[in-house]
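Working notes, structure below.
Only one protein chain is missing from this complex, and each of the others stays in its spot.
Labels run A, B and C following the written order; every chain starts at residue 1.
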Amino acid sequence: MSVATLLGIWIAAALTFMIFSFLYKDNPVYKLGEHIFLGISLGYGWCIYYWNDIFSNAIAPLVYPEEGDARNWILIIPIVLGAFILLRVIPRFAWLSRYSFALLIAGYAGLAVPNEIAGRFLPQLVATMAPFGPTWVHAVTQLVLLVGVFCTVVFFFFSLEHRGAVGQIGRVGVVFIMVAFGAAFGYTVMARVSLLIGRFQFLLYDWIGSMTG
Amino acid sequence: MDRLASIILNLDRRIIYFIVFLCVLIPLLHPLQLPFTPTQEVRDAFNDIEALEPGNVVMISCDFGPSTIPENYTMLQALLHQCFRKDLRVIALTLVPAGAALGSRGLREAAEFEDTQGNRLYPDLEYGRDYVYLGYKPGGTAVMLSIGQSFTDAFPRDHENRVTSDLPIFKEITALADCSYIFDVASVGYPEYWVSYASERENVPLSVNCTAVSAAQYYPYYASRQFRGLVGGMKGAAEYEDLVGMEAIIGRIPDATKGMDAQSAVHLFIVLAIIIANILYIRQGRQEQRPEVIS
Amino acid sequence: MQFFKRQLPILLAFCVGLVLWAQYYSPSSLAQNLQQSFTAWAIILTGAALILGILSAIHHHWSKVSTQKPGYGYSLITLFCFSFVVLAGWFPSEPIAFGLLSRQYFISAVFVILGIILTVRYIPSVKANRASANHALGIMAALFGVVGITGLVVVVPLQRYLFTGLTIKENSLFDWVFQNMFVPLDATMFSLLAFYIASAAFRAFRARSFEATALLISGCIVMIGRVPLGEQLSFAIAGTDISFASVASWILNNPNAAAQRGILLGVLLSMVAISLRIIFGIERTYMGGAD
Partner (left out) sequence: MALPRSVCVRLCLAIPLVLALLTVSSLPATAQADLIASDALLIDRPNDDGTALLLTFAAETETPESTFVSPEVLVEGEWLPGSYRARKLVTVPSQADFPEYFGWYPTTPDHYVLTVDRYMTWVEPTAEELQDDPTLTASWEPAAFEPGETHEVRLVVGMGTDGQERVVQRLEAGSATTHEEWFNRAAANNLVLCALFAIIIMGFILAARRNPNLFIRRIQGLEAVDEAIGRATEMGKPILHLNGLDPLSTLSTIAAVNILGRIARRVANYDSTLLVPCFDPVVMTVSQEVVKNAYIEAGRPDAYREDNIYFLTDQQFSYVASVCGIMVRQRPAANFMLGYFYAESLVLAETGYTTGAIQIAGTDALAQLPFFITTCDYTLIGEELYAASAYLSREPMLLGSLKGQDVGKAFVMVMVIVGSILATVGVYLAQAGVESQIDWVWLSHMLTPLT
């Protein structure tokens, strides 16, 4: 095992315990770990955004074009708009960033409307419009699905007071929603426990393992 | 009895933490190896990949960060071994910044895997021809749409700064539609966007491995076949490891499978805690139970 | 000026939104190219927005340090870690004429020189007993000095002697920091929640109402049914053995899928509604600023 690897495992174990100390109570050691994490994630983000995005998509095609390729001058426009975004830190020029955000956010919005309708809304709607049958298993499955979807949508329908029949349907909707949230609850517990197991596996196999060889 | 109840309900949290600690530690040290059978959701994903022809391309998006390594990274390994064993080609990328280094490590670990004798498991695998790691791009849906038209336009350089248009795999595979399958290994909300912006548009089937937090939320997509398979959380990863036969490939029990006993133990403890606490709560009469505000 | 600051961006948003919406319905190459240019630009602009986020976080901690707010020591550590990682991973390697190491030496040296200059300017103000007025200067001097010296004494030698890879590649210092510092910190923070859930199970998850009861029952079934234990535990109904695993599976695939779909359809409608509001210039919060 190389020096760097061994050193890495020990530092990782130390940082793990720093964070675990929060279980006792909020303390300076935990705060230290938290701020180290913040600094590292900011620095990490900086490098990844630069190398994987700004450099490879904007700077390289313009400044270091491939042999035989022309410089991609049109990229000046997004680079300038990107600079506008960064100008937000200077209050006097902050308004320039509105052009960049207008292009970016409205563009995403324009793409979202047809794509979300075609990609998710309609397919989910059509998938609910299935027959009750031909076998009774299909019929029951489809009945549960249809009642669940219908009642849930009624619960989130705000133009009718929840009284009488609407109230009853809304109530069925709530039961469905609660069963679904229960499933999500169980699964969320599972996720958190998995993460803990992952840390224990690191401490047991990697850290203690590095000591016993 | 009431005293016992109040002791249990007001148990010091550090005692509870200690029990959780033991519930994780003991099964990891002395595993029971409780058997489990893969669920249909996981089987569907596995069978789809298994049915692909050698040479087909699987696009894997590694949309997860370090906080879900136990759930996603183990799955990524199982999936990559399945692909390489079947001679499928892999194009990997990520849409979350923290995934950039993880995806790179994951792909390298599987592609250069050595068995206990130190022999490469896939000696003929060549970077750029059989697998490629494109790295991270911000923009989410913009990236999906962009690779829908051209991989090399969206990713002019790969994670390690090689020019992608020089790589042999992109001579044949220009856009997402040329891939045979999309597999999203994700801890965040991207699987839903892969549906609208890639899978449905380009008509490429999609399967998802997600963190258990979002698994329940994704069942409508599994029900409508927009997700061909759904591998939820570490349990799903363990099932996938079982289907791929990871134990035989890597020569030891893989991580997710190994963690299953601890998972069972902690779940059992939490469920018992909920049941006991609620029985006591109901016994004491619901209204009184509200802890008194100490003035 | 008001027109350029207010109306024109909204007009731009309207045009861009409408064009990108419309191009969806056209298979022509013109429409395809429009979409491709937008996505290419969006990738760059999103990167800039993310860097803006980093800049403002740095600025936040920087101002904390320079005004010596309580806890500014932690901010100093954050800034230090930031510069350490940036020194390790940012400075270019192959595509640039300079070698990587000479770059880092160069930058670190510049930082040290900056630190010295600032310190020299700082000393007279200390002597003139105006230290409080020039704290910012002093801290800047210290920071540049510390970062520069770190670069020279720690980052460069580490990269020279311990790591073979350059910048963000494998076996680089950057990769090492990610694997051994970023990963354990991030992963451990979220694993704490397993403990909290256990304690909340005792103290707070109560079947206080019909809704909460339904939720807890379904939650417990899924919790047991989705681990290997659930396949071992079963109960008999009408003579047939039903395991927790199969009940959990049924819940997930039927009532859960139905309710989640109902919620999803509502969420999608509101998502499309927000997008429409943005395109038509009714929703403007994203533009920021009061004027």
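Just so it is clear, a residue touches a chain if its C-beta (ideal position, glycine included) is under 8 Å from a C-beta of that chain, and two chains touch if they have at least 3 such contacts.
Model, not experiment: these values are computed from the prediction.
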Chain not shown, its touching partners among those shown: A, B, C
Option from B:39, B:214 or B:263 whose C-beta touches the chain left out: B:214
Contact with the hidden chain (one of A:149, A:175 or A:197): A:149
Those residues of chain C which, in the complete complex, touch the missing chain: 21, 24-29, 32, 60, 189-190, 192-193, 196-197, 199-200, 203-206, 208, 211-212, 215-216, 219, 263, 265-267, 269-270, 272-274, 276-277, 280, 282-283, 285-286
Interface with the unshown chain - residue positions in chain B: 53-55, 87, 122, 124-126, 129-130, 171-172, 174, 200-201, 213-214, 217, 290-294
Those residues of chain A which, in the complete complex, touch the missing chain: 22, 25-26, 30-31, 34-35, 38, 113-114, 117-119, 122-123, 125-126, 128-134, 142, 146, 149-150, 153-154, 156-162, 177-178, 181-182, 184-185, 188, 192
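Please note the rule applied: only the chains that are shown with their structure count from here on.
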By count of C-beta pairs in contact, the leading pair of chains: A-C
Greatest separation from chain B - chain, by CA centre: C
Middle chain, criterion being Cα centroid separation: A
Chain B and chain C, separation of their C-alpha mean positions in angstrom: 20
Averaged-CA centre spacing for the pair chain B and chain A, given as whole angstrom: 14
Numbers and ranges of chain B residues touching at least 2 other chains: 17, 20, 67-70, 97-98, 100-101, 137-138, 142, 145, 159, 161, 216-217, 220, 223, 232-233, 235, 263, 266-267, 270
Chain A, residues touching no fewer than two other chains: 23, 41, 44-45, 48-49, 51, 53, 55, 57, 60, 108, 111-112, 115-116, 118, 120, 124, 127, 145, 180, 183-184, 186-187, 189-190, 193, 195-196, 198
Chain A partner contacts - residues on chain B that touch it in the complex: 14, 17, 20, 24-25, 28-29, 67-71, 97-98, 100-101, 135-138, 141-142, 145, 155-157, 159, 161, 163, 165, 192, 195-197, 199-201, 211-213, 215-217, 220-221, 223-226, 232-235, 255, 258-259, 262-263, 266-267, 270
Complex contact set, residues of chain B against chain C: 8-11, 13, 16-17, 19-20, 34-37, 39-40, 65-70, 97-98, 100-101, 104-105, 108, 137-140, 142-143, 145-146, 149-150, 153-154, 159-161, 216-220, 222-223, 232-233, 235, 260-261, 263-264, 266-271, 273-275, 277-278, 281-282, 286, 289
Complex contact set, residues of chain A against chain C: 2-4, 7-9, 11-13, 15-16, 19-20, 22-23, 31-51, 53-55, 57-58, 60, 64, 74-75, 77-79, 81-83, 85-86, 88-89, 94-95, 97-118, 120-121, 124-125, 127-128, 141, 144-153, 155-156, 173-187, 189-190, 192-193, 195-196, 198-199, 202
